[in-house]
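Before I ask anything, here is the structure I am working with.
Note that this complex is displayed minus one protein chain, with the remaining chains in position.
Take a look at chain A:
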């Protein structure tokens, strides 16, 4: 009787401890573990928020088989940095412009955060953000990719995105003539 009671109490204590933990452990496709603030994860990722609310977070590391360790490290790094960043009033007012686009310009630290990444790391991160439903990170990474694309020629774009040119020489020439204006700088 007494043993059973003790076991029940221990179980209870463990559950309370689990609920009280303020971090969650995530496991990358290659088996590495990362700790991330539960509050930031729930706020920034709709998928993680759902898992936390639904109790499907594994204490020994929640499997994220779609995300490699490098990308997951960046995701966790982003969440932890975001948890500490409180946008100042100056930043908020400077972001108001005539442009009615819903996208809010990346903040300085977000810009630096994605600027240091290689193409591969950036692509991995954008996919991870997409998979985890991290709207803001997806916004910032997509913005960075579009910035990177602006000055590139179609040839360079094919190289970066690993796209096969499926036009014939004649077809390409035809489009180039039709869109000649787009190939000159002002």
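What we mean here is this: contacts are C-beta pairs under 8 Å (C-beta built on N, C-alpha and C of every residue); 3 or more make two chains touch, one makes a residue touch a chain; residues count from 1.
By definition in this document, contacts and distances are computed from a predicted model.
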Open item on the list: Missing chain, UniProt name, options "F-box domain-containing protein", "NADPH:adrenodoxin oxidoreductase, mitochondrial", "Endonuclease" or "TBC1 domain family member 16": which is it?
Closed with: "F-box domain-containing protein"
Task: Selected residue (touches chain absent from view) among A:21, A:112 or A:158 - done: A:158
Task: Hidden partner chain, residues of chain A it touches - done: 29, 65-68, 71, 98-103, 120, 123-124, 126-127, 130-131, 138, 142-143, 145-146, 149-150, 153-154, 157-158, 161-167, 172, 175-176, 178-179, 181-183, 186
